[in-house]
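A single protein chain has been removed from this complex, and every other one stays in its place.
Chains here go by letter, A, B and C, matching the order in which they are written, and residues are numbered from 1 within each.
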Amino acid sequence: MSAELKRRKAVQEDAVAQYERMIEIREFEEQINGLFAAGSIRGTTHLCLGQEALAVGLASVLRPTDIVSATYRGHGIALALGLSPEAVLGEIMGKTIGCCGGVGGSMHLSNMELGLLPTSAIIGGGMPVAAGAALSFQVRKTDDVAVAVFGDGATNIGAFHETLNLAAIWNLPVIFICDNNVYGEYSRINLTTPLEDLHMRADSYKMPHFSLDGMDIGAVQKGVTEAVNRARSGGGPTLIEAKTYRFAGHSRADQALYRPEGELEKWQKRDPIKVTEESLVASGALNADKIAKIKSDMKTTIEKVVATCQASPEPSLASMFQNIFTPAKVGR
Amino acid sequence: MSAELKRRKAVQEDAVAQYERMIEIREFEEQINGLFAAGSIRGTTHLCLGQEALAVGLASVLRPTDIVSATYRGHGIALALGLSPEAVLGEIMGKTIGCCGGVGGSMHLSNMELGLLPTSAIIGGGMPVAAGAALSFQVRKTDDVAVAVFGDGATNIGAFHETLNLAAIWNLPVIFICDNNVYGEYSRINLTTPLEDLHMRADSYKMPHFSLDGMDIGAVQKGVTEAVNRARSGGGPTLIEAKTYRFAGHSRADQALYRPEGELEKWQKRDPIKVTEESLVASGALNADKIAKIKSDMKTTIEKVVATCQASPEPSLASMFQNIFTPAKVGR
Amino acid sequence: MGTTTPMRFRQAIVSALADEMRADSTVMLFGEDVAEAEGPFKTSEGLLTEFGPLRIRDTPISEMGFTGAAVGAAIMGMKPVVEIMFMEFLGVALDQLVTEAAKMRYLSNGKLSVPMVVRASVGSGLGFGCQHSQTLENWVAATPGLKVVCPSDAQAAYSLMRASIQDPDPVMILEPRILYAERGDVDTSLVLPIGKARVLRKGSDITVVALGQMVNVSRSAIEKSGLDVELIDLATVVPWDRETVLTSVKKTGRLVVVEEAPKSGGWGSEIVAAATSELFSQLKGAPFRITTPDVPVPYSGVLEARFVPTADDVARQLTESLKSGTTPKSWWELEGLK
Partner (left out) sequence: MGTTTPMRFRQAIVSALADEMRADSTVMLFGEDVAEAEGPFKTSEGLLTEFGPLRIRDTPISEMGFTGAAVGAAIMGMKPVVEIMFMEFLGVALDQLVTEAAKMRYLSNGKLSVPMVVRASVGSGLGFGCQHSQTLENWVAATPGLKVVCPSDAQAAYSLMRASIQDPDPVMILEPRILYAERGDVDTSLVLPIGKARVLRKGSDITVVALGQMVNVSRSAIEKSGLDVELIDLATVVPWDRETVLTSVKKTGRLVVVEEAPKSGGWGSEIVAAATSELFSQLKGAPFRITTPDVPVPYSGVLEARFVPTADDVARQLTESLKSGTTPKSWWELEGLK
């Protein structure tokens, strides 16, 4: 079993490992924030601070043979599914150690062994692709499922509508997860969408739907499990709306000054890290000391990851010309 | 006042004129059917037999300064809005007498004096355009409204979703009329759409919606009036589903053999022509003799129209090169 | 082996689809009205009956949705064939083909292939008007990661369809709608690899490169002209067969491209530009394109017949250019129309 598959297995089996992965994501994103602010990485980036419970909760329920399509805001999901921090950070830095060898970048993470399709930088781009993966499962009669994760803003793009309708009429084993973090770029969702509970849109397709508390990993696991079970057993698609909040700005440059006063603070009270800590302390699985140790170990780990990625070679010029077409073959 | 504007005025004022226009459309479509079957017109065509009440009902409620976007299945709406039969048939025949001088064709009818935008041959193509017309009314603070007419099948295209959401969030004076004639090409709506009452999709946009009996011109007028009044008075968009039935095949070659037995016959019992006749006879406005005369006069009229169009010249080669860019002008 | 069967172009498509589906259980087909109704142009006749509703599917009117579904299915190991009824409809779905499918291999560091096929009917001549009659190669032509082919007869329709389905990368097939009813002889054992042009006629005076319905027009033009022309059916627009074309131009010293796209910005400019850049000193006369004018496709039958290059017009331009070594005027320039 590959190291990354082992990482995946860990979050599937153990609540403390899930918590650790959430801490990893948090630490990772904060490192990236610093690196970008310092100007030591170019391009752009989209952090998922505050959305760790959704990523890890999802990864803990799915099998590695299930398929996930996600977006440019994909670091957390990639790490949760098992990609190594080196594979993710390396890609963001454009180094050969990155999961795409440095030619893809921050918005395009993938690892098929773990079921992660290349994340798409086009709003709605990954949704029909996930439905297509589900179509292949249906035709081959496996019981794998496909999951499309997308933002609240993405519920206004045509591909959302077309994909949900297609998935419903074909009864595909696909789960649509709307990560409603309240903002699409700099616009609060209510400015672009005349509806608060986005999952209600599934009624247009007679598709089962519900919302869940995306700040609570337990709620995520429960909801996703319900939808996954339905899909695996031939019951078709589900639209889930996870209510989360984007703790950071939209992308590197954004300081999110457009937020109403007090909104961030209100949501931070339900910081998914805190929520998980409380539950694990209550169950006796963790205590303050263990928590402090996990956090400081993770800091060290991620600092090492940064160093490793900085030391990783730049891609060769030749790599620009590779992987465009499949090397030719003749006949079947 | 132009002759075509007078034609429009007629259907706005008088129930018998409305009936006559329905007969005109019926007769017109049947002539076209014959001409195509005989091979004397090339290309394709999409008849609206059975959908006359919607076309005339709509035209009777709107002002000529209101704007309509419609589809390739547009002969009826064009005639109802006031385009002359020569303008419509001429265009279908590709003659200079046609409303587009013969370069547009059957799928592209228009007349801006009567508020008809060039009909679009792309599913969903006309919907955002109507919303844009409504946007211009809103910005200029007129009380005109825009109407988008489209089919049941069109409710599955992305543009439908994006346009309704945009119209709702901008509170635009636009009315969306889904002409649910049960089929999209050769597919019954239930095979492509997991929902019977398509107007329910407006809930996704918190938009008012209802269905109406599209075979009954009175019901059409009542429903459209309600929506138009809302739009004119700043109350925003409405989605109306008109329940109709396509009496003919999808296009010229289609014999509609895929219809379940008895379905056509069931709907023909509620033929909009018959429904209107009954009501006008009941009110005393018409009797059997008058009806017979209207029909036979119309036959003669349309036959003359055919002759006129056949005699109309073919477009000149030069007309292929016109109207692509606006003749240049410099500065404002 | 080597025996041919007469069939229509559209039947060649059906046969190729059926043969591929028999050979490979991962091949599937979907699009609007391709199953029950057997295709708006009858290019899937009998397929639902033989292969069933799991593999042959009607779709809602959702080009973005079902083209994207093909991308996902292809990534997971299926070989989906998607029908876009008229090429213009790709205007609501281009993202999935060009920005997703064509980049998946690159964006997965070579881990993924996307063996999907998108078929679309293209072209003018049938009175469908300006939103249903274009060829629009330009929408897909400059896309690293995407292959684009265009058959000009039943044999090519058959062989290129099979090659496209077998290809591990996304392939777009442009099917000239006006050819669906044309008859031809098909050798089902004949392989036409993607990227290989077809030399349909050997000649030494001029090299003519044509595509789709312009191949027939060019053939008639050559006969009318009586010139010794080498006729090449480009067959693959991307990646085009530089070797075959350039070898021929080296030999003849003259290049004429006959295309249905509008004068400005069509695929032919690439051929002319590349040949000129590489073979400049070997050219005996100005290479040029014979195209449609820069106008929307007109509806009127009279106009549409003049819109596309005619055999007479192509013959005239070939003859004139051979005499003068310069680029002849287009018919609309001759008639003072633009």
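Assume a contact is a pair of C-beta atoms (placed from the backbone, for glycine too) under 8 Å apart; a residue touches a chain by one contact, two chains touch by 3 or more.
What you are looking at is a predicted structure, and each value in this text was computed from that prediction instead of being measured.
K.L.:
Which displayed chains make contact with the chain that has been left out?
P.N.:
Result: the unshown chain touches A, B, C.
K.L.:
Which one, C:126, C:199, C:274 or C:337, makes contact with the chain that was left out?
P.N.:
The single option touching the absent chain is C:274.
K.L.:
Determine which one of C:30, C:66, C:139 or C:180 touches the chain that has been left out.
P.N.:
Result: among the candidates, C:139 touches the missing chain.
K.L.:
Applying the definition given at the start, please give the residues of subunit C touching the unseen chain.
P.N.:
64, 88, 91-92, 94-95, 98-99, 103, 106-107, 130-131, 136, 138-139, 141-142, 144-145, 238-240, 261-262, 264-270, 272-274, 276-278, 280-281, 283, 285-289, 294-296, 325-327
K.L.:
Spell out, residue by residue, where the missing chain touches subunit B.
P.N.:
Per the touch rule, subunit B residues meeting the hidden chain are 67, 69, 99-101, 103-104, 108, 110, 112, 117-118, 120, 122, 124-125, 127-140, 146, 158-159, 162-163, 165-166, 169-170, 322-326, 329-332.
K.L.:
Given the full complex, what residues of subunit A touch the hidden partner chain?
P.N.:
These residues of subunit A touch the chain that is not shown: 42-44, 94-95, 100, 102-108, 120-125, 153-154, 156-159, 184-187, 191-193, 258, 314-315, 317-321, 324.
Basically, only the chains that are shown with their structure count from here on.
K.L.:
What whole-number Å value describes the gap between the mean CA coordinates of subunit A and subunit C?
P.N.:
Chain centres of subunit A and subunit C, defined by C-alpha means, are spaced 40 Å apart.
K.L.:
Residue numbers in subunit B touching 2 or more other chains?
P.N.:
156-159, 191-193
K.L.:
Among all residues of subunit C, which ones touch two or more of the remaining chains?
P.N.:
59-60, 62-65, 92
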